[in-house]
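Omission of a single protein chain aside, the complex is shown with its protein chains in their original locations.
And then chain A:
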Amino acid sequence: MTDSIATTPLTSWHRAAGATMSPFAGFDMPIHYGSIVTEHNACRNAATLFDVSHMGRIRFDGDRSAELLDRLLTRRVSDLAPGGIRYSLMCNEEGGILDDVLVYHIEKPSGGRFHMLVVNASNRQKIIEWLTPRMAEYPDVICTDRTELTSMIALQGPLAMATVEGLFKHPADKLGYYHSYVTEQFNKPVIVSRTGYTGEDGLELITRADEAARIWENLMLAGRKHGIQAAGLGCRDTLRLEAGMPLYGHELSESIDPISAGLGFACNFKDRTFIGSEALAKIKAAPPQSVRVGIRVEGVRPAREGCQILDANEQNIGAITSGTVSPTLQYPIAMGYVAAEHSQIGSPLTIDIRGKRAAATVAALPFYKRNR
């Protein structure tokens, strides 16, 4: 553990609850509170609460903030209505992915609007450094890193909405997917969004840092009758993998472009330019060499990140980027990049798992989809 490890407003709660803690992106974060599988199943069947305060929250105030974000993001922000949220990518000039982000357009109850980016914890400093020189042309836009002033809590699972019934000044039940609003809990503002990273229904809450522990406790209490469970980053990873969601540092990096990553839907070129758009238009025009796929591994042994993917002639055709045994499906699942000609669903693959061969096939993503 380094000297500079950061805590979240909920770290002492996690420790008191007996969590196994580990440094993650500079923060002391809970990995699990006893069992990743138990927490995973609670999220699929009931409700779970995650501390995601380590994720970066960067706020943009000023009339030209949408214009600035239009320049930085692969998707248009200027047509995002107040209350709307959009998944987007931030790319470098070559089209490599700097980060995948959520951009919020928030309407304050007192009037006035602002934009906010939620970025990956591991990319927060990089993104701020990337933004700084590019802000120069927008002196009227004020950019504030709100990460340490606020806390972010994810409530996920089929009983998430039942859990918050009666908890907020304005109920969340009518909130549309990928929409947010500002409400209050005990007269303190909370940004509530219908988003998440588990494949389940749920909400993400952004609160003032000094309100986080109280709101967390209230949610735990309100969710008790629904079987709510505090959950750590361990099951967040197995949940998102089952849901086929890429994770920065694994499926996404600066050496991967959004087209190869299967995120072409999050790049909008029509009548606009943004940083990287020229490079991405060229990449889009030529079919990608290597693409992100879902992989079902035969047998019981999971393939892990870094395992090489081979064809029938033992030639290397790719590598695993994430892998585990799916707690829901009870068999090993993985994501990885393979040469495009081997990327059709059903294509046979061989995985080199630390020297031993395992048979596998390209599988449709997501591995798990909830009943809506």
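The rule is short, and it goes like this: a residue touches a chain if its C-beta (ideal position, glycine included) is under 8 Å from a C-beta of that chain, and two chains touch if they have at least 3 such contacts; residues count from 1.
Throughout what follows, contacts and distances are computed from a predicted model.
Per the UniProt record, the absent chain's protein name among "OB-fold domain-containing protein", "NAD(P)/FAD-dependent oxidoreductase", "Glycine cleavage system H protein" or "Aromatic-ring-hydroxylating dioxygenase subunit beta" is "Glycine cleavage system H protein". Across A:I31, A:I128, A:A281 or A:A319, the residue that sits in touch with the chain not pictured is A:I31. Of the options A:G262, A:P302, A:G318 or A:G336, the residue whose C-beta touches the omitted chain is A:P302.
Which of A:N123, A:T163, A:T238 or A:S260 touches the hidden chain is settled by the complete complex: it is A:T238. For chain A, the residues touching the absent chain in the complete assembly are 20, 31-32, 34-37, 40, 234, 237-238, 300-302, 304, 324-325, 327, 354.
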